[in-house]
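A single protein chain has been omitted; all remaining protein chains appear in their positions.
Letters A and B mark the chains in the order given here, with residues in each chain numbered from 1 onward.
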Amino acid sequence: MQLLTDFILQRSVAEAVMALVGLAVLFGAILGYASVRFKVEADPIVDQIDAILPQTQCGQCGHPGCRPYAQAISNGEAINRCPPGGQATINELAKLLDMEAPSLDEEHGEESERPNVAYIREDECIGCTKCIQACPVDAILGAAQQMHTVIAEECTGCDLCVEPCPVDCIDMIPVEITVTDWTWKRPADDTEIAQLIATDSGERRAGAAS
Amino acid sequence: MALPQITSPHAHSQNSTGDVMRLVLLATLPGLIALTHFFGPGTLYNIVLASITAVTCEAAVLKLRQRPVAFYLRDYSALVTAVLLGLALPPYCPWWIVVVGTSTAILLAKHLYGGLGYNPFNPAMVGYVVLLISFPIDMTQWALPRTVLEEGQTMMGPLSALARMWLETPVDAYSGATPLDLFKHHDGETVQQIYASEALFLEARWAGAGWEWVNLGFLAGGVYLLYKKVFTWHTPVSMLLSLGLMAAFFYDGGSSNSGGSPIFHWLSGGTMLGAFFIATDPVTSATSRRGKLIFGATIGVLLYIIRTWGNYPDAVAFAVLLMNFAAPFIDYYTVPRGYGHEKSRPGRGS
Partner (left out) sequence: MRKLWDIPGGIHPPEHKEQSLGRSLIDLPLPPIIVLPVSQHLGAPAEPIVAVGDKVLKGQLIASGNETISANVHASTSGIVIAIEERPLPHPSGMNGLCIVIEPDGADQWTELPSCNDYRQLEPPALLERIQAAGIAGMGGAGFPTAVKLGSPLKIETLIVNGTECEPYITADDMLMQTQATDIVRGIELLSFLLKEPREILIGIEDNKPRAIAAMESAVKEAGNEGMEVIALPTKYPSGGEKQLVQMLTGREIPSGKLPAQLGIVCQNVATVLAAYRAVRFGEPLFERITTVTGEAFTEQRNVKVRVGTPISFVLRAHGYDPKHASRLVMGGPMMGFSIINPEAPVIKTTNCLLAPSLQESPPPQPPQACIRCGLCAEACPASLLPQQLYWYARAEDQEKLKAHNLFDCIECGACSYVCPSHIPLVQFYRAAKGDIRRHDIDKKHSDRARKRFELHKERIEAEKAARAKAREEAQAKAKQRNREKAAPTAGKKAPPNDANDKASLVADAVAKAKQAPVTDQKAKLERKLLSANDRLSKLKQKLLETEHSPDQADAIRARIKEAELVSEAVRNQLAELPKDKAPVTPKALAVDAVKPEQAAEPSDALQNELQQQLVLTRKKLADIDPADHDGAAALQLAINVIVQKLENAKTQGPAGTSTATERASNIESDAITAAMARTLDKDKVQD
């Protein structure tokens, strides 16, 4: 024993190695404990992505629904393929995934200003049930030879029902703003105003406009 | 007939950013008068040159950024930066010092960050620190106050001051140590001894010839701004209080280790200029009342520490810049308790 101690004390290399190993074990244990004790229960990334996607289930991204797209994004697919969500969704996704926000890939469709809702012109409906089968959220009510109607509350505006309709009696109507759901618009901020008044003489005009 | 859609409120107070800045400029007058009276016209020249440089830089940048020049110049913020820097620079420093400092302040510290309102650091202090680090010799030569000039010497006239500035004619006799320098290099003397031996203190009532009046001048201007509600009392008062407490704590009965009395610290160097004109810069300071108290108090502590144990003669610029770093952090933890909330939750809002 004495010999061993002497051996260690005489050789600084051994001393250093022992000290380092000891530290490694100690900190390893602390880190290990901390990772168990302070484990952060986070949603799996797919759920988080899915929560951001607008759930129109329109398939414009090329996937049969929002969740499959969320899955694809988590596997590295581009995040700019969701026209219904538009730039806002892309920005949120970029923030979640900590990446630069690209602009919307126009190949998959254009962002529409207002959400749409499907409307069946009921006089023309022949009751073929094709739209019912196409609807990803079962928001169309009806039976064979019976007039169909859209549950507007549940319609996501995906327009998947429009194409299968043999008599083209489904219209996508933008949801109208009424007095009850009208909101104030965000005013222009100082940098936007500065762009508005590119010249000093335009200042008065901008003032009047804002 | 369609009428204009204008959002409320339909009434507005009379003040504008330009008004606020003009008030600040006005409030520097007592201090400026004291500086000119005791140290000659050097500071005036600094301010004029700095202002010209600042406005030129500002206009050029605005033009480059395709912003309406007159609209932005009218907020007077460039002038305020220039005047504050001009007040802080030593009188009779070479012209290029003023130009380099001011353009650094306007271009680097202000517009590179997006212009007024977006700069994280006080532009004037950034300019000052850049100069202090780059040209320490020019920046630490301060003129002697009128009252301690030797027999036969008179104040530098306007012309010789100009010559000194532009031709850099050496005038060693006119410059010397500041009270703060004396304390830093007091070679084991007690406070009593320093006060008894140095002309700067012999000619002074409380803290240092000339300097005490300069500081009192800025104090007067600051009180005027407080009265005008340009800022609240929180930052300056907490800063002066903490500085005073530090000084009192380390006064050590005036021994040879003493850092100087609270009165000495309050009326020396850039204390009052810093407390009322620099630390209160709204853009770069904390926003809530509690935040301002912490912000000011920490500046006071840092000011004393750097002054007494640091390498530089004065420390307002460093203390303020350090706390500019911390301002967002302070804001994060000092969100006030909102109406109808039990208590504020740090960092989350109340």
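Everything below uses one rule, namely that a contact is a pair of C-beta atoms (placed from the backbone, for glycine too) under 8 Å apart; a residue touches a chain by one contact, two chains touch by 3 or more.
Worth saying up front: this structure is predicted, and the values here are computed from it rather than measured.
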Partner chains on view for the chain not depicted: A, B
Hidden-chain contact residue, picked from the options B:E58, B:D75 or B:E212: B:D75
Chain not shown, touching residues in chain A: 50, 53-57, 65-67, 129, 132-133, 135-139, 141-146, 154, 156, 177-179, 181-190, 193, 196-197, 203, 206-208, 210
Residues in chain B touching the chain absent from view: 1-13, 15-17, 19-20, 71-72, 75, 77, 115-118, 229-232, 282-283, 285, 287-288, 331, 335-342, 348-350
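Convention: only the chains that are shown with their structure count from here on.
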Rounded Å distance, chain A centre to chain B centre (Cα mean): 49
